[in-house]
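Reading through the structure tokens given below for one structure.
The complex appears here without one of its protein chains, the remainder shown in place.
When the chains are written out, they are named A, B and C in that same order, and each has its own residue count from 1.
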Amino acid sequence: MRIVVQDAPFDFGAEAAGFAAGRHDMGAVVTFTGIVRDRPGGGLQAMEIEHYPGMTQKALEQITVEAIDRWSLGDALVIHRFGRLEPGEQIMMVATAAPHRKDAFEAAEYLMDYLKSRAPFWKKEYCAETGTWVAAKDEDEAALTRW
Amino acid sequence: MRIVVQDAPFDFGAEAAGFAAGRHDMGAVVTFTGIVRDRPGGGLQAMEIEHYPGMTQKALEQITVEAIDRWSLGDALVIHRFGRLEPGEQIMMVATAAPHRKDAFEAAEYLMDYLKSRAPFWKKEYCAETGTWVAAKDEDEAALTRW
Amino acid sequence: MDVLYFAWVRERIGLPRETVQTQATTVADLVAELRAREDRYAAAFEDLSALRVAVDQELTDFDAPLAGVREVAFFPPMTGG
Partner (left out) sequence: MDVLYFAWVRERIGLPRETVQTQATTVADLVAELRAREDRYAAAFEDLSALRVAVDQELTDFDAPLAGVREVAFFPPMTGG
């Protein structure tokens, strides 16, 4: 298990390759990458991600340990950035390794659903000089009920 | 959309990075990688993957076009190897890009479920001089019913 | 018409592809003709529920008609991914 919280960019290709390399006992690796998405038609200048330094690492570890136990994962990785990001930049990634694909997929979706609503990150979008906090979506909270 | 069928290894990290790069309109990228898994306790020498050259590319294209249409994907990638592979080698990968994570995940799972049971590949495992064709699993056929 | 065999069907019959002259009008008719040829064909086509068929490189079933068809392929259920 590796949990990384940083403001610097991460190298998605290198991280994905490193995570998938050298496994003889795991048949399935799933990755998810979140990318700063521009508004339809453009106009998003940047996104600022705030987090709660003392709590973030701990919350991500709890969520990841849960996923590893529940799906008997061989390994799991979570990387999440904070600070200022521009459209097209990668915000975060998760990766899961399991013997079979169903477990790797479910565990990655579980990580994402919990990370969205239970890890202390907040996004603010800047468009034309105006900053707006991104509101939590009801569907993100509802997504937790399936687990 | 890119579909690649080849005997040579592919560079998962470079493919994943290339696929995820430069997207401003897609917030979510999911990848799945299938890896040759050794038997518990070891003993698998190699896996031989046979395919149906005239049909493979076409079948993968059909499945991928379906997924792109159904989930309004920004892009999709399928790479599948054939020939002899050893434990730990990467057999194949799929990648999907969508505005939102739910669509990227579902489309990747759909691609995998259909690819497993509808694309003309057959696996033979070699253990201690003996080759055994991998039997199709009922659960792989059953997985299609959810779509 | 070209007839192709893959995986253990290919191994049982002992060849990957052959050209067949046939009057069969459906895949099932073609299977009956092949089965009657030799033991190795009978062995390969013993249990049709364990086989899949593609006609001109599209998956189909054993009722499929053969009029105008150039290529028929027999193989076990797929196991890719």
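Here, contacts are C-beta pairs under 8 Å (C-beta built on N, C-alpha and C of every residue); 3 or more make two chains touch, one makes a residue touch a chain.
Keep in mind the model is a prediction, meaning the values are calculated, not measured.
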- Note on the structure: Of the chains on display, those the missing one touches are A
- Sole touch to the unshown chain from A:Asp11, A:Glu50 or A:Glu139: residue A:Glu50
- Hey, which of A:Gly34, A:Gly74 or A:Pro99 is the one touching the hidden chain? A:Gly34
- Note on the structure: Logged for subunit A, residues touching the omitted partner chain are 34, 49-52, 54-55, 58-59, 80, 91-92, 112, 115-124, 133-136, 141
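Rule of thumb we're sticking to: only the chains that are shown with their structure count from here on.
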- Would you mind pulling out the distance in Å between where the CA atoms of subunit B average out and where those of subunit C do? 26
- Whole-Å distance, C-alpha centre of subunit A to that of subunit C, is 48
- Taking each residue of subunit A in turn, which ones touch at least two of the other chains? 101
- Residues of subunit C engaged with two or more neighbouring chains: 81
